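Got a structure for you, questions after.
Certain chains of the assembly are absent from this excerpt, and the rest are unmoved.
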Amino acid sequence: MSEVNREWMEKTFEQVKNWGRWGDEDQAGALNFITPAKRAAAAALATEGAAVSCSLDFPVTPAPDNPHPAQHHMLVAGDSCTMSELGGLEASMDFIGIGFHGLAPTHIDALCHVFVKETMYNDRPASEVKSIGALGNDIMCARDGIVSRGVLLDIPRQRGVDWLEPSVQIRPEDLEAAESAQGVAVSEGDILLVSTGRDARRAKHGPWAPMDGMAGLGARCVPWLHERRIAVLGCDGISDAIPSTDIEEWPVPIHQCCLVAMGVHLLDNLDLSGLSAACAERGRWEFLFNVAPLRIQGGTGSPINPIALF
Amino acid sequence: MSEVNREWMEKTFEQVKNWGRWGDEDQAGALNFITPAKRAAAAALATEGAAVSCSLDFPVTPAPDNPHPAQHHMLVAGDSCTMSELGGLEASMDFIGIGFHGLAPTHIDALCHVFVKETMYNDRPASEVKSIGALGNDIMCARDGIVSRGVLLDIPRQRGVDWLEPSVQIRPEDLEAAESAQGVAVSEGDILLVSTGRDARRAKHGPWAPMDGMAGLGARCVPWLHERRIAVLGCDGISDAIPSTDIEEWPVPIHQCCLVAMGVHLLDNLDLSGLSAACAERGRWEFLFNVAPLRIQGGTGSPINPIALF
């Protein structure tokens, strides 16, 4: 399975560390790569005004990849709409609840979501993430949204298949081949989205237990991601291949190196099928990308509905 | 209090109806005013790349305006991060739950949120909003996000005050005075944001019970909103003044006429303080505005973090 060993992982983790790069107090990590100029350039890509969601529907249905379904509860439905507290107003209301990490909800991981040796991004101890909420590296660094150029690399398309089989680990060579084939180059401050075709496979075969295998980026992509200075990484899976390495303490090296070492936020369980079609149709794989996490103080991430604009 | 009577309300409700305007099956209402060209023109406003959130923080703290606080529960904190199910991964996780309607959470109202005479937008019966979710007019019409030009009218600024007192009802004349003072004109497909200074008043005096009074648009604004063909209306309050009319069946005419008659989605409990400052600083009251509701099938709305981009 794994092309890497413990020594390589440990060395790589150290090499890609951005700790201190934006100051000792920094909690935003690679979001610092997104400058106003970068945002403005990204906005200039939205020449058509076509918007595409990259989110799956709110995942309320139990499934092999959704063992803890989200809650959508109607509090007042039409049957009771005339029984309002506010006399005369007829209204319906609902409640949502979600433990948004996991393999079904479309969400963003904050930098406090993962630790290596009980330490998180920028050398903060895991103990800062309290049972009452995270005191550092929470999602509030993205309170004003994450807006930048999005770039989609569609690996199945590059390989001429509908999807990558669950055992596949994407290599840096694959990313570069996709860049070349698509005529796009990942650069500083980009939100890089990588498609594995999970949506297509699920549409065909139904959801499966992720622990049985998920295509994703192999550990060897870590240095490449670092070199390109991406701001955020997103995937229709969880970016990491499952399984990834056979090293006990490095089960998901992309999560571990991106969130902890590099300070790169991750977007998990995107729906990239619509985006890929939109890109292919235009022969254009870059767009304005907008991620707007809920402002959850002390939160380890947020459910999101990222929107691409062409 | 009220400048309008029942007859006027009923006549106005009929006059501003957009039922059938976009077909008998339409569930998107005035979002139809947002064309690709409108979106592209809005994107062209984002020349600086400055992003501003218009959301309050996730409202977990009980308060007079927050009697049903949202939930933010850590599922795994740093103290347990080494006890992962996925061997070797150290992670923290959390859960959020929210009944997002009400007077504290920043949220969007779907067209199935309000009824008049047990009927909702485009002549659909309230009974379509089931206890298991809405079968029509749910938030899914905004699944690809709501992206358009945003225009902020800052009424306190126009009046030279920090905030409007809770008893104040904004009139069409006030909206036009603000347009004039700010050098901006509300036009078809816009997301109109109206500031009452609620944020400033709350910062000064703390939260208060909304039933004690909230500034907002009076009923006489309804025809004006209709004429301008806005796509969405947002406010730092709930757009309606409280109290608004003294007519039993028309307690919140903006909600009733916008959501039911016109098919105009509402954004409630925005934080417009940062946006207003950003606009004033630039002397520019228009911007690219992005609202990305969660894709809740059957949902009556969604918590949101709307992002303005200059």
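We call the chains A and B, going by the order they appear; numbering starts again at 1 in every chain.
The rule is simple: a residue touches a chain if its C-beta (ideal position, glycine included) is under 8 Å from a C-beta of that chain, and two chains touch if they have at least 3 such contacts.
What you are looking at is a predicted structure, and each value in this text was computed from that prediction instead of being measured.
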Inquiry  = For a quick check: 2 copies are placed, so what copy number does the complete complex reach in this file?
reply    = 4
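By definition in this document, only the chains that are shown with their structure count from here on.
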Query = Through what angle, between 0 and 180°, must chain A be rotated so its C-alpha atoms fit those of chain B, rounded to a multiple of 5?
reply = 180
Request  = Quick one: which bits of chain B touch chain A in the complex? Just the residue numbers, please.
outcome  = 35-44, 46-53, 55-58, 60, 71-72, 74-75, 77-79, 81-82, 86-101, 112-118, 125-134, 143-145, 147, 247-252, 255-256, 288, 290, 292-307, 309
